[in-house]
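Presenting subunit A:
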Amino acid sequence: MFSRSSIAMSWLSALAMALPGVCFAQDTLRIGLIVPMTGPFASTGRMIETGVNLYIKKHGNTVAGRRVEIVLKDDTGTPDIAKRLAQELVTNDKVNLLAGFGLTPVALSVAPLATQAKVPMVVMMAATSTITEASPYIVRTSYTLPQVTEPLADWARKNSIAKVVTLVSDYGPGIDAERAFRERFSSKGGAVAGALRVPLRDPDFSPALQRAADAKADALFVFVPTGAGTSIMKQIIERGLDKSGLKVITAGSIVEDEVLNTLGDAAVGLASTQHYSAAHDSPENREFVADYKAATNGGRPDLPAVHAYDGMHLIYEAVRKTAGSVDGQRLVDAMKGLAWMSPRGPVSIDPDTRDIIQNVYVRKVMRRYGELYNVELETIPDVKDPVKLAKKKSP
Partner candidate 1 sequence: MNSLLSLRNVRAGYGRAVVLPDLSLELKEGEALAVLGRNGAGKTTMIDTIVGVTSQFGGTICLGKRRLSDLGPEQRARAGLGWVPQERNIFRSLTVEENLTAIAIPGAWNLKRAYELFPRLQERRLNLGNQLSGGEQQMLAIARALMLNPKILLLDEPTEGLAPIVVDDILKILLKIFKSEGMAGIIVEQHARRILRLVDRAIILDRGTIVHAATARELLEDDSILEDHLTVKKKVHAPRQTL
Partner candidate 2 sequence: MSTNALETRQLVKRFGGITATDNVSFTLEQGSRHALIGPNGAGKTTFINLLTGVLNPTSGCVLLNGEDISGLGIHGRVRRGLVRTFQINQLFPTLTVLETLALAVSERDGFGRNPWRPAGSRHGIMKQASALADTFLLTDVLRNIASSLSYGQQRLLEIAVAFASRPKVLLLDEPAAGVPEHDRATILDVLASLPRDVSVVLIEHDMDLVFSFADMITVLVSGSVLTRGSADQVSSDPRVKAVYLGEAEHE
Partner candidate 3 sequence: MHPAIQMTGRSRNTSFLVEQSRSGLAELAVWTILLLAMFLAPGRHQLLSEIAIVALFVLSLDLIMGYAGIVSLGQAAFFGVGAYSAGLVAIYVTSDPVIGLLVSAAAAGLVGFATSFLVLRGSDLTRLMVTIGVTSLLGEIANKATGITGGADGLQGISIGPLLGLIPFDLYGTTAYGYSLAILFLGIVLARRIVGSSFGLSLRAIRDNQLRASAVGIPVNARLVAIYTISSVYAGVAGALMAQTTQFVSLDVFDFHRSADALLMLVIGGTGYLYGGIIGAGVFKLIQSVLSDATPQYWHFWLGLLLVVLVQVGRTRVIRSIANLLGLGPRQISPQANDAKMSQPR
């Protein structure tokens, strides 16, 4: 591994020398934004793009004397394409940073490149815990599933929920969420009566929901990816699971702000934990939501938007800290430990793990101003990714 990358680097420098005149003006800050703009996860990509643009519009397109340029690429959700695009961004477009990354495999496929090319990589959505470990150049402004799931398990125990069925999509984040919930919930004396996984591309949740109903648990813990939330919620309502005494609790994913309104009153009262709600009550957020609505013709910001907004903030602040230097290592170092007030509340970058430390909120769906919102009821401050915390403790 070492020899390979060092040889590769020698190739690189040789080639770089052999290509005169390709260097770009010193005063730009080029950011390669790799997101899914088409395909099943397009809405994530578009929201990230909006968040990024919003930040630039708000805070100007220069920072520390550098003009910020965004090079947007559509990875179609395919890792090998993402890898190629990232490589081209680094070698051709000479970007200083990579950002975006909607899906775990995409982020993981690009990670070795970040290491090899020493380009910082700001992950704005992908939420599997292991991602930041894949390269020392990865910094994350999104979240990890365990980070928002464990507080939910705590909350459930506190609210006298003893027996839970988990239902997750069968992919990395889903399994992360399931494991985090089960471990935390069991450790607090709760019982997990069943662990259901549905395929990622499943159009019909009814068999899983039927099993959940049959298990006669107190609550159903759900995690599915963006987009699938609506249909699972509808089926829960259709089955009357919500009325049969089975509480639905979730780490955010089925009460996303983007679709919450269409769920109707049946969703009212649904409890979830997450690190951001469009209803978060702070001046920063009110401004952010207003700006976002203005930019998207009335849309409501959701996780990718705020992650991207914060990601840009992180980049801006880091470049300021390095006084305009775009050296990869220096940028990453500058990012470590940065703290700021995000629309989601106070956040900071954990210098050890390069993951975000943030508040997690317990929310319930309520009707406000004629619309449904996740209203934050409790705050669990400064939550770190518990997986890495545990790893740190155990060895």
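Keep this in mind: contacts are C-beta pairs under 8 Å (C-beta built on N, C-alpha and C of every residue); 3 or more make two chains touch, one makes a residue touch a chain; residues count from 1.
With respect to how the candidates were assembled, all candidates are chains of the complex that A comes from, given by their letters.
For clarity, every value in this text was computed on a predicted model and none was experimentally measured.
Touching subunit A in this complex, out of the candidates 1, 2 or 3, is candidate 3.
Subunit A contributes residues 1, 4, 7-8, 11-12, 15, 19, 37-38, 42, 46, 72-74, 77-81, 83-84, 87-88, 90-92, 104-105, 108-109, 112-113, 116-117, 128, 130, 134, 170-172, 175, 199-200 to its touches with candidate 3 in the complex.
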